[in-house]
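Here it is: the structure, laid out below.
Complex shown without one protein chain; remaining protein chains in place.
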Amino acid sequence: MILTAILAIILAAAVAPTLNRLLPALSHWVLALVPLSAALWFALQVPGVVAGVPVLETASWAPSLGVALSFRLDGLSLLFALLICGIGAFVVIYSGGYLRGHPREGRFHLFILSFMAAMLGLVTADDLISLFVFWELTSITSFMLIGFNHEDARSRRSAIQALLVTGGGGMALLAGLVLMGMASGHWTLSAIAASGADLRAHVLYPAMLVLLLLAAFTKSAQVPFHFWLPNAMDAPTPVSAYLHSATMVKAGVYLLARLNPTLGGTEPWFWALTLAGGVTALWGSAMALRSTDLKKILAYTTLMALGVLVLLIGIGSDGALVAFAGFLLAHSLYKGALFMAAGSVDHGSGTRELGELGGLWSKMPATGLFIAIAALSMAGLPPLLGFVAKELIYEDVFRNGHMVALAVLLLANAAMVATAATLFLKPFLGAPTKAAGHAHESGPALLAGPAVLAGLSLLFGLWIALPQGLLGATADAVRGGAPQSLNLHLWHGLTPALGLSGLTLALGMALYFGLSPVKNSLAAIQRLTRIDHDRAWDCLLSLLQGTANRITSALQDGVLQRYLAWIFAGILLLLGATLVMRGGFTWPGIRLDGDDGLGIVLALLMLGGTAGAIRARSRMEAVLSLAITGMSVALFFLLSGAPDVGITQLMVETLSTIILVLVMAKLPMLPPGPDRSRPAKLFHSVLALGIGGVVTVILLAVLDQPLAMDLSRFFGDTSLVEAYGRNVVNVILVDFRGFDTLGEITVVACAGLGVFALLRARMGKGGQP
Amino acid sequence: MNAWLTAAPILIPMLTAALCMVAWKHPVVQRGLSLLGSIALVAAGGALLSIVLNQGIQVVQMGAWAAPFGITLVADPLSALMVLIAAVMGFCVALHALGDIDPVREKGGHHAVFQILMTGVCGAFVTGDLFNLYVWFEVMLISSFVLLSLGGLREQIDAAIKYVAINMVATACLLLAVALLYGVTGTLNMADLSIRVPEVPNQPVISAIAVLFIIAFGMKAALFPFFFWLPATYHTPSVAVQAIFAGLLTKVGVYALMRVFTLIFTGDSGWTHGILMVMAGITMIVGVLGSLAARDLNRAWSWQVVAHIGSMVMGLAIATPLALAAAAFYMVHDIIVKTNLFLGAGLVRRLAGGSTDYARLGGLFKTAPWLCLLLFVPLGSLAGFPPLSGFWGKLLLVRAGLETEHYVMVGLLLVTGLLTIWLVGRVWAEMVWKAPAEPPAMAISTLSFGRTYLLILPLLLLSLITVSIGLQPERLLNLAGQVGHSLTDTSAYVQAVLGTTPSPQPTLLGALETEAMP
């Protein structure tokens, strides 16, 4: 059924463009039914999962690699699945309204639904490789979504940036998961957990940890991989609402939570997560205070939330994990609502700049209401879910005495209070601006999402018992091991946590009202961070590009001579190193006997011809020298009992010379003067002598070995009797190895065709420059 | 019957080429012949593979002379797989050529020479004799010379000069290597060699000869530092020729490496396979950097050909059954994707008025959305996006590498993968997303109906194969697994070639041989 849900969403994606063409005004409502029904199905699984019975599913995929499409629905997966399908349904509706009349609306639904399917697969996959497949699919679909406004160069840049950062994480994930599978001997998460194999004690644990953290941190935009997320806000608002708040960026958080039972709880785990999470939370909050674009503000508060989530997993105590579950839900709801409502503001008033917004309350009351509720949840005020989540966080962190973490959280939450106030107070209650003049309330498609999500923030806050079971199951799944009972309340009484909440509120309001000095000091920070990240990214890329260009133009410089020099140098190096390293080469004793005199003469002639060809200043001189070598070779063949070869060599030599001379008649003289510079001469001589020497050494070593003559004996013995030929060489050519000759004839024929084509088949004149 | 089938991959294209030459004056007849021959080759390749999988390794002793005296043709799982995949590429490219090839090139003998190229490629895959392998390499080489220069454009001639010069050196290396190996073993039959090579008293000399084979085949396969001819030339000939070159030529070199370094040279693998490993690593990085430096689509793809040769050779160098399976799987994937990329680039060039400089391309998303979908498949597969074929290849290699603790190589592989993703993202952004600098030269709709199909159909076919391998990888994985096992345990191969059991119909090609006699 999980696979069915995924496939149904993919199917919806596939038909989206067509459907949009047929029913331009309705298609989003129809399409939303698919994720909505999936959400409904998932909701029906809640009781079972809360009772501790996960839903399992397996379909065979690549059994020879041990890869299966296996899914497992426990509390964590279910919470995510519900968020993905639930928020997803409203995002689909919302984007229909947001992109009304956009020529590529259908394509947008195609991408966003594909993304949804990938994300759903990611959070439900049990098989390590399937998990990776869905992980990568989210990166690819988000690439398409971020680059949706693709005529805009900035969108394209952001899309590539996100693709590269998350793609790099993907590479790390692949290696990390394969290491996990190899180390544990199991290829599903549940089997690894059940096997009791302690990966934390494995020798490869540090490698696994680094790789998997790299994957999670890039995906969830943890410092120092955070820079792509604000840039990704170039995407249309529904994308930001969906990918960059509720789902994709939480994939990294999901991965960490998922791996916590098997890899978590160690010192490196604790420090890596708390550090990255803490820094990200602080940085995100500071940047949120500093920004003036509604979407940018929300993007940075998302960073803060991701940081907090990672921090909580890092702390890893029972209470922290419950707080994790609570905050995960609370954040997804209020952030989804805020993003969509911010889009509605943009849609209705034409701007997202804080400075241009004011007095919208009378024009856009519904939007204002939903923003207010969601912002209250973000600020962590009762009776909203955000309050419950924040209390849980404070309570646990305080109890465990993580004072640095507590300070970080206090600051970050105070910043959230200030940001929440910023989002609502001035745009809606401030003095009306020009933009407010023509503002208008958005339609139902744009408001459905914010309404439901803000409503849920309120409902769950008031009735915390409703999501309590699922939150507990989520915490259980992240913790691993036996389920623990959970009893959440909106009102905890007068606890230290409540005091901390009060402090947060006070600090937040102080921040809000004293914002300008804070902003100024933050501006300095931002200048630093801007330089640090986006520009560093560009530098990194241009450094890479420059390296690529330099290496490439150094190697592939278009000059044949240098290509050949590389090649010969490679040959010399490889063969020379082999001779040196492998040894085994002895100088054979030179035993001259009577017949060798002639051999020496022939060898000298060959070498003389060679030298002549090298020294030749004119072409004819060279051709004649070559002819001397060729004729000596022919003579050598003749004298070595190879008359056929000798005669053929003689003929071919003659023919080659004739062709050479004929062609040369049409060609220019060799240029006067030396053929190459002095250093080149030296270098080339080294290469030439080296290769010649190496060939000689190997040849001598070969000749020193005994040679089995059984093949030739066989040819000699059977040539006449079985193949009816007295000339054994000819019999070999036409019979024993006749297939070689077939190939040889093909070569000759093809060369003939080629010469013809060279001379005759010519397209146009000259060709392109 | 089976014996015929083993020889068919050579005989069918050879016969087709001969008939094309007979019909020299009639290009239309040649077109029909080329298509028919390609289809027949696909059928033969499919039949051969299924017989090999069902009945084991197929062996034919040409001229009925028992191995090692005559020339033996052998179809083991690797050979049969390569033949089939080459045949499918041949078919797709032949189809594309019908819609794309320039009349001048057609009259210059494109179809005949193309079939000769296929003869050489298939010959190299099925021969079991080292000198015969050299001969088929030469057939492949001369036909590639001709195809590269066919049409005689200035840049083609320039490219051909470099290609010819470098490859003639490569040829001499190969011939010398074969001769030296004969000089210590007295045999040329590869199965026989695998028995005799370990018996040679002076093993260091075997290592030296093995390294000479690395050099010779490394030049064919475009390994660092021997790859220069490839990026210098692949962007110059006609689209069909680019596609078949990119798909097949270098892979024949990789195949030859896989064959001799699993069957013959396994004694000093610490040294020889170590060299292969280093070359593979550098090749990957240099290749992918080259592809990033290129501003022209075809040249970027050429560099990508180089880069992924490194990946395959990495599998060979690790040489466990899984790694060899990975190399085989990757090779199949890469052949399909590279052919597809070059065919696609040809189509894009047609639409963009002769340019493949991707700074000048753009707007494909608007003008040809379906084509974008089609192009996304090879692009995504190149980048290793799941669930396309490239992903499985990468997964296999990563797993094979990590299992054998080749962490550096896996790292290089993943970095290469990431940089390839960058390239793909960039190409997509420039070619598909960006608004075009100038309006497209022509819309696809201005092509005649039939021609559109001839150009698109091969793309569609190849993309479908890539997607189906990606979604249902099990068949190919299983097959690659068999390849891996048959390459690590070569006793079945040797037994099939030299074994006492006579091959089914030994007198089969005697008839053909006598015809060739004067």
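Going by the order they are written in, the chains are A and B; count residues from 1 in each one.
We adopt the following convention: contacts are C-beta pairs under 8 Å (C-beta built on N, C-alpha and C of every residue); 3 or more make two chains touch, one makes a residue touch a chain.
Assume contacts and distances are computed from a predicted model.
Taking the options "3-oxoacyl-[acyl-carrier-protein] synthase 2", "BFD-like [2Fe-2S] binding domain-containing protein", "ATPase" or "Cation:proton antiporter" in turn, only "Cation:proton antiporter" matches the UniProt protein name of the chain that is not displayed.
Put simply, the missing chain touches A, B once the whole complex is considered. Interface note: of B:M168, B:A359, B:V408 or B:A435, the residue touching the hidden chain in the full complex is B:M168. Here the missing chain is touched by one residue of A:T18, A:S362 or A:S553, and it is A:S553. Touch with the chain that is not drawn comes from one residue among A:T274, A:T504 or A:T629, which is A:T629.
Of the candidate positions A:M1, A:M581 or A:L689, contact with the hidden chain is made by A:L689.
Interface residues of subunit A with the unshown chain, by the touch rule above, are 553, 556-561, 564-565, 568, 588, 590, 595-596, 599-600, 602-603, 606-607, 610-611, 613-614, 619, 622, 626, 629-630, 633, 636-637, 639-645, 648-649, 652, 655-656, 659-660, 663-664, 666-668, 670-671, 675-676, 680, 684-685, 687-689, 691-693, 695-696, 699-700, 702-703, 707, 709, 711-713, 715-717, 719-721, 726-729, 732-733, 736-737, 740-741, 744, 747-748, 750-751, 754-755, 758-759, 766-767, 769. On the side of subunit B, touch with the chain left out of the figure occurs at residues 131, 135, 138, 141-142, 145-146, 149, 152, 154-162, 164-165, 168-169, 171-172, 175-176, 179-180, 182-183, 231-233, 235-236.
Criterion: only the chains that are shown with their structure count from here on.
Spacing of subunit A relative to subunit B, judged by their CA centroids, is 27 angstrom. Against subunit B, the residues of subunit A that register as touching in their complex are 60-65, 107, 129, 132-133, 136-137, 140, 143, 147, 150-151, 153, 156, 159-160, 163-164, 167-168, 171-172, 174-175, 178-179, 182, 544-545, 547-549, 551-553, 555-556, 558, 560, 563-564, 566-567, 569-571, 574-575, 578-579, 581-585, 695, 698-699, 701-712, 714-715, 734-747, 749-751, 753-754, 756-758, 760-764, 766-768. Residues of subunit B that touch subunit A in their complex: 14, 17, 21, 62-63, 65, 68-71, 102, 104-105, 107-109, 112-113, 116, 119-120, 123, 127, 129, 131-132, 135-136, 138-139, 142-143, 145-146, 149-156, 161-162, 165-166, 169, 173, 176, 180, 183-188, 196, 200-205, 207-209, 211-212, 214-215, 219, 225-226, 228-229, 231-232, 268, 271, 275, 286, 289-290, 292-294, 303, 354, 365, 369, 380, 385-387, 391-392, 394-396, 398-399, 402-403, 410, 414-415, 417-419, 421-422, 425-426, 429, 432-435, 473-474, 477-478, 481, 513, 516-518.
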